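Shown next, in structure tokens, is the structure this report addresses.
A single protein chain has been omitted; all remaining protein chains appear in their positions.
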Amino acid sequence: MRNINVELLLDREVKDASGRRAGRIEEVRARKEGDEIIVEAYHLGPEALLERLAAPVFRLSLFRALGLHKHAHGRRVRWDQLDLSDPERPVLRCTVDELQKLVR
Amino acid sequence: MKKVLEITLGIVTSIGGFLEVGSLATSVQAGAAFGFQLIWAIVLGTICLIFLVEMSGRLAAVSKQTLAGAMRDRFGYPFFLIPLVAMSALGLLVLASELGGLSLALQLLTGISFPWWAPLGAFAAWLLLWKGTFGIIEKGASLLGLITLVFVYAAFRMHPAWSLVASGIRPSMPKHESMHYWFIAVSIMGASIAPYLLYFYSAGAVEDKWNETDVAVNRVSATLGMSFGGLLSIAVLIVAALVFVPRGIRIERFDQIALMLTPVMGRAGFVVFACALGIACFGAMLEIALSVAYMAAQGFGWKWSEDARPRDAARFSLVYTATLVGGCLIVVIGVDPLAITLLSMALTAALLPVAIVPFLILMNDAHFVGQHRNGWFSNTVVCAIVGLAFVLAVVSIPLELLGS
Partner (left out) sequence: MDIAVVRDLLDKQLVDREGEALGRVDGIIMAYSADAPPRITHFELGAQTLARRLPRPFRGALSALARRLTPRGDDPYRIEVGRIVQLGRTIKIDIDGTRSAARKTELWIRDHVIAHIPGS
């Protein structure tokens, strides 16, 4: 078991085992049960355009801040579909296609 | 009763924040160089400010958060640093110009040369913040600030051709010195649309525990208060136009404007001008120092009440102290006060998007303001005027700097 800083996961790129990009972590969904907060899923935001721009973390925050991400498609990754044993390189335990699409 | 007090908050913010050295210097420059032609810049700036101040109050009333707090909340931490650093640096510059104005006023009144007044003025402002409460500052500033009405009096006494004044409300192209014209226009807008006012206003609204029932009153308060300030600036411009243009006086030094009330009021006009300048600048200094401290404290989650004793809001008190010290240092170094005033006003206009774009996003986010979101009209007006100010600033500042 390890401790991970959630705020450092933001905007980190998520790939599947074959190296295909799934998106960047932009939200963590959880539920509160009594004294515990249990993570259920991660939401990934669009990455293609931003990838090509090679935007530094700063500009990604701006993209999110402008609310533009709400009009783009994202993907939902269940907690068991994401391998965070190396938090700097999150890897999917499934393929990109198996992820649920989010329509906002 | 509470409603009356709220309207007072609007008018107080206006007096302390609107007629200060920035709007005074820019209005005088405009009147002296271009007669009534630049009244439209004051009108546009005031309209934009009314919208922004109203939004600031609405945000506080509905979300119960201040502008700075809501920005950290919505945009998160690294992004928040951008407006924080930009507005703090700008605030320091504007504070220095206010302190310069106060020092000049004291110099005019006593005849003693001015660098010595800066540390004294900064200390007086600091003392008031250290020992005073928000209530005292509000009431004191509003009562004393009424002296600026003398400009309205003077404007009427000089019997301008009112039809000519009215024609100045319509934007027009300059007939001479184009670059200087647009630079002054930009400086006027930067002087009118001062972001520090927004942080100050929303902090006051939260401290006074506004809620949704205050939204309507806030609209009245913002409109009346900021219009009042705009009228003051226009009055200053009219007086400057009538005093300096016929005499062919170009305003190059601060002390030249000291005589602008003497044609109407004789020798007393000199004293009254100095008092009005000093009081307005002092009020602005308090607001700016508080705004910088509010932004830091609210953004980082520290305790930030002005009513609390300094030891109970240690970091907050430290920031406004440091801001006053910093502003004082800038003046003491000997930077020309008129130059720093005009430049900081123009820089304000150039940096407006940094403060206003996040603000607009907040005002359109139902998560914060629920059903009190901005209508398309508010969004359009603000975007248009801020966009205009930004474009003008980016174009005219370099050219003015190169030209001078």
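Order as written gives the chain letters A and B; numbering starts at 1 within each chain.
Basically, contacts are C-beta pairs under 8 Å (C-beta built on N, C-alpha and C of every residue); 3 or more make two chains touch, one makes a residue touch a chain.
None of the values given here were measured: they were computed from a predicted structure.
Visitor: Given the contact rule set out at the top, which of the displayed chains would the hidden chain touch in the full complex?
Guide: Among the chains that are shown, those touched by the missing chain are A, B.
Visitor: Which of these, B:Gln29, B:Gln65 or B:Asn374, touches the one chain of the complex that we don't see?
Guide: In the complete complex, the chain left out is touched by residue B:Gln65.
Visitor: Among B:Ala216, B:Ala268, B:Ala314 or B:Leu401, which one is in touch with the chain left out?
Guide: Of these options, the touching residue for the absent chain is B:Ala314.
Visitor: In the full complex, which bits of subunit B touch the chain not displayed? Write them out.
Guide: Touch with the absent chain occurs at residues 63-65, 69, 72-73, 76-78, 80, 130-131, 300-304, 309-311, 314-315, 317-318, 367.
Visitor: I need the residue numbers on subunit A that touch the omitted chain, in ascending order.
Guide: 1-8, 10, 26-32, 35-40, 56-58, 79-80, 83-85, 87
In this section, only the chains that are shown with their structure count from here on.
Visitor: Centroid of subunit A to centroid of subunit B, CA atoms only: how many Å?
Guide: 43
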